[in-house]
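Only a single protein chain was left out; the remaining protein chains are all shown in position.
After this line comes chain A, so read on.
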Amino acid sequence: MLRRASGLLARPILAARARPFSTDLPAAQTADATFVEAWKKVIPNMDPPKTPLSFMQPRPPTPSSIPSKLTVNFVLPYASELATKEVDMVIVPATTGQMGVLPGHVATIAELKPGVLSVHEGNEVTKYFISSGFAFIHANSFADVIAVEAVPLDRIDASLVQKGLAEFTQKLSSATTDLEKAEAQIGIDVHSALNSTLTG
């Protein structure tokens, strides 16, 4: 009994050493191997059905040398703005400040604050104002930016921004509960970010 226990203990340790970090995973398998084996054992004559895993594209592996372009996926709940677009650099408005992402950037997850996302491709720069969201940068120079609302800068109305800023500044001074204060503060943050985008 004790001999079996040492055998059981040895296996998990081996598995842990073989796969240290999830960022170093090789390209994911396209077919679910264990499912296919189990199917063939029970029903050897029929082809196994395709599982969702086989429909997914495998994650592109991390290349050994830094690629020359960054591949960006920029998605919104109702549309996909940029889908696997190859660019030179993107600047994302992270809560810790404007973060520039170049090919070969270290894998990062960044929470975004209301601000401007700029996509640099050759000489052209496309800017979007993002309301909030997340940016996932993977080790293989793929960046996924997700936002709830993103607008090109020329769709923002300056007078409405000024009005909103004044309204929320006034709401902050008259707010009583914590929740009202937080909402007023959010309003001020968003409108001042919009304001500085339009003027800066």
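Basically, a residue touches a chain if its C-beta (ideal position, glycine included) is under 8 Å from a C-beta of that chain, and two chains touch if they have at least 3 such contacts; residues count from 1.
Here is the rule we use: contacts and distances are computed from a predicted model.
Engineer: One chain of this complex is missing from the view, so tell me which of "Nicotinamide/nicotinic acid mononucleotide adenylyltransferase 2", "glutathione transferase", "BRCA1-associated ATM activator 1" or "ATP synthase subunit epsilon, mitochondrial" is its UniProt name.
Structural biologist: In UniProt, the chain that is not shown appears as "ATP synthase subunit epsilon, mitochondrial".
Engineer: Given that one chain is not shown, which residue among A:Met56, A:Val148 or A:Ala166 touches it?
Structural biologist: Residue touching the absent chain, from the options given: A:Val148.
Engineer: May I ask which residue of A:Pro60, A:Gly104 or A:Gly187 touches the chain that does not appear here?
Structural biologist: A:Gly187
Engineer: For a quick check of understanding: of A:Ser54, A:Ser118 or A:Ser132, which residue touches the chain that isn't displayed?
Structural biologist: Result: among the candidates, A:Ser132 touches the missing chain.
Engineer: So which bits of chain A touch the chain we can't see?
Structural biologist: Touching the chain left out of view, chain A contributes residues 78, 95, 114, 129, 131-133, 148-149, 151, 155-157, 160-161, 164, 178-179, 181-183, 185-187, 190-191, 194.
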